[in-house]
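The structure's right below; bear with me while I get my questions together.
What follows is part of the complex, with its chains left where they were.
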Amino acid sequence: MFFQFNENETLPGALSCYHKYTSNDLLYSTSPIDNTLLARVSCINAEQYEKFVQIAQENFLKWRNIPAPQRGIFVKRFGQEVQNKKGELAQLITLEMGKPIRESLGEVQEIIDICDFAVGLSRQLYGLTIQSERPEHKMIENWHPLGLVGIITAFNFPMAVWAWNSTISWVCGNVNIWKPSEKTPLCALALHKIVSNLVREMNLPDISFVFTGDYKIGEQLSLDKRIQLISATGSTRMGRQVARNVASRLGKYLLELGGNNAIIITESADFNLVIPSVVFGAIGTAGQRCTSTRRLIIQESIYERVKEALVHAYKQVKIGDPNDEQYHYGPLIDENAVILYEKSIQSAVFHGGKLLYGGKRIESSELKSKNYVLPTLIEVEKDNPIVQEETFAPILYLLKYKTIQEAIEINNQVAQGLSSAIMTLNLRESELFTSQNGSDCGIANINIGTSGAEIGGAFGGEKDTGGGRESGSDSWKNYMRRQTTTINYGINLPLAQGIKFEI
Amino acid sequence: MFFQFNENETLPGALSCYHKYTSNDLLYSTSPIDNTLLARVSCINAEQYEKFVQIAQENFLKWRNIPAPQRGIFVKRFGQEVQNKKGELAQLITLEMGKPIRESLGEVQEIIDICDFAVGLSRQLYGLTIQSERPEHKMIENWHPLGLVGIITAFNFPMAVWAWNSTISWVCGNVNIWKPSEKTPLCALALHKIVSNLVREMNLPDISFVFTGDYKIGEQLSLDKRIQLISATGSTRMGRQVARNVASRLGKYLLELGGNNAIIITESADFNLVIPSVVFGAIGTAGQRCTSTRRLIIQESIYERVKEALVHAYKQVKIGDPNDEQYHYGPLIDENAVILYEKSIQSAVFHGGKLLYGGKRIESSELKSKNYVLPTLIEVEKDNPIVQEETFAPILYLLKYKTIQEAIEINNQVAQGLSSAIMTLNLRESELFTSQNGSDCGIANINIGTSGAEIGGAFGGEKDTGGGRESGSDSWKNYMRRQTTTINYGINLPLAQGIKFEI
């Protein structure tokens, strides 16, 4: 594999995550497939942190003066390299994180897509020219790079989320510092190697850094006034802390936190779409997407039919080695995730939920670790406290509703506000659902599930999801600062609002 | 005057700030012109806070379903009412806050302007339709109202800043809660009376509330999860606290905090523009604008000439009753402001600054209070600690520079990042100043001063100014939530990024 790390290698401007830095703390990257140790990765220490932030600051002064379309050429080349190594990168994701290889390929494709999008943006990043109220004046709005951008990512998309941020941030002119999940450092290092080689080849300053380590690195970044923007993906608990830290120093942040995503199944839903979209939403990536479907809100008249079809479908779900395409999903990320899975099920049942399918870890000699769990269906009432919780596991709660208004209420009753969907052929329902009276989520889909966003739209959510948007639409504005200029090219000095002032 | 408050009157949906609420704390509104007590205003109490927030929530559910162009009609009517009462409103500003009547008229004009702008927006508030990568799919972006918006304003623009926020927030579909400065409650009540009458006349729900009180009300709003957005104008200290509070609950905020604004005077500057723009910037509103000019960065070859011209101009500045148009400015807001003025001058001189003009309070029997101060010019080195401070008073620091790069460095060396300007006829200088290598402020003007923004541009600043933008351009997006929808209108369910998943 191209990203085989060599102990003696020195990556330019990199990150000190090698065995030789013996004094540093170590991360242990383990494959959830079989719990084998993949590598030990040394964490960044205080001295390195300081040194690399300073280099990043210096390099920013160069990078911001490279025109955006030329920065785009770097991103284009990066996308080509990722394309060339698509298979290998996908294998690494599956190895370190455990998601099915097809989904890993999809994740790498997302990197390629966002590169294309960012390259297009590199000749846009449009500001406005604006009409001034004063003669011989004009107004103009320019967008400038921010400086350093800290990117904190989670294990479940160990590559794509960073790419959404970094590629757009690069064309915007920033230097990026990546704090990957401590569970997936190798995915970060693999991408970093591509970046590093390319930077060297194109004779560019180092514009990407990886700061390996645990949550304390993230905290340090969030408190560091030199990091203009922190883009953080992860739990609401983490995000709240990051927000508080960054806000206290009046920095900028972009949060992509927890989801607790529901699909509403209406009477007019096309059953041919319902089952696959629900099943993929609930068990894809073993339920470890922030957009995974966790709640199903079903019209009472079709409730039984949906329930039965789901139980039937779940029986056919195959779990096993994620490298093998016959399996629908593989292991959870680690033992702890399995425990949370079990606790959630117990809690759901304790509060009156009825287990319909699954509900336990898979004990099988064919599986190489104990991280595999059964996909789980639980029938609950809407006041069951478990529906307020986001558990990163393939558990789906079934709820019943009478009216579409009630369905929307249930959808909106949780603290999180990321993704939501409705399955309906009735346009009044679909329009209501996406109106101001509908879903309170950042994503509200119609006849597709909650997970699997395209990069062209703005991605993110409201409420405890943190309010940030990344990827498409005008999300790039998060990575720049806006400057409003009024130019007077006349020989007089009229004041705004017609104020008179003479000396 | 139309806004004479009647003890027995009950404003609908209003705020209980009348003498009869004897149990409430009282604010004492005093005119800085002569220190007379204008009125006692009762503060909102805990019970009222709760009650009005609940009403606001209920009314939001109605208001958001009134189409935006119809909400715009309300704003249009509001603008007409303000136009009709322009003179009276301006007089009240001058009375309670002390700014010259011409500037007060300008402030009211700004309300009228922003109404026109908001009305235009009411048929826009554009989202995007976006190309989907999947057949028979399309993507769409809708913007929806947020809910409740808390607007915290400062004494120096006791009407306009609220109007920037409230009018746009209204067309966006929100209900607004205004916490005005405790120094200028009557300005708030006067505008509120117009709103209340209009709301009654148009048979609308109450969509505007005024919460009178001290900083604790602001703090309560910032901690209240039911207030989706806090838009706060004021000191950096206050803003930092608001940011931390709102961030901790993952709410949204928009901050307009301190400025420390400089004008760079280059060799090629047109002297006919320099003196008026500097003098207006430094002494307009008695130096109490967040965009007031506090620092002058002068090319060394013209330094003496500028200095002399300024001293000459300052000698002609007339200070007195702000209702009298012959005076350039009136009193500072209160005794405390005068003390800060004096302390800043002492500190500047202590650290080596040289007093060129002014420097003291005006003792004159013709003035009806001791709140009047002389406009002040002080020559300083760039490492004088006083240049880091924003003092709300007519003090201007003169600094010298050799190269344009050095001038930009001085401009950027302060913690605040609101407004900045360059006086030059050399386009290389003007372009450099507004480039990524130039001013780090949100506003960077050319051949006009730092103060006096038009409402068509986005207003706000970077760094300790808080990063918010309000008024023109696409600032309205701050007052709404974005929803991304992917619609599948086909009979298949392709996944994004070409992922294959079959059950």
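Here the chain labels run A and B in written order, and each chain numbers its own residues starting at 1.
Going forward, contacts are C-beta pairs under 8 Å (C-beta built on N, C-alpha and C of every residue); 3 or more make two chains touch, one makes a residue touch a chain.
Small disclaimer: the values here were computed from a predicted structure and weren't measured.
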{"item": "Overall copies of the shared sequence [whole complex; 2 in view]", "value": "4"}
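By definition in this document, only the chains that are shown with their structure count from here on.
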{"item": "Centre-to-centre distance between chain B and chain A (centres being mean Cα positions), rounded to whole Å", "value": "35"}
{"item": "Chain B residues within the chain A interface of the complex", "value": "64-65, 102-103, 105-107, 109-110, 113, 128, 130-134, 137, 139-142, 144-145, 173, 236, 239-240, 243-244, 246-248, 250, 252-253, 255, 257, 270, 272-273, 275-277, 279-280, 284, 313, 316-317, 328, 430, 434-437, 439-448, 452-454, 456-459, 462-464, 466-467, 469, 472-473, 481-489, 491, 493, 495-503"}
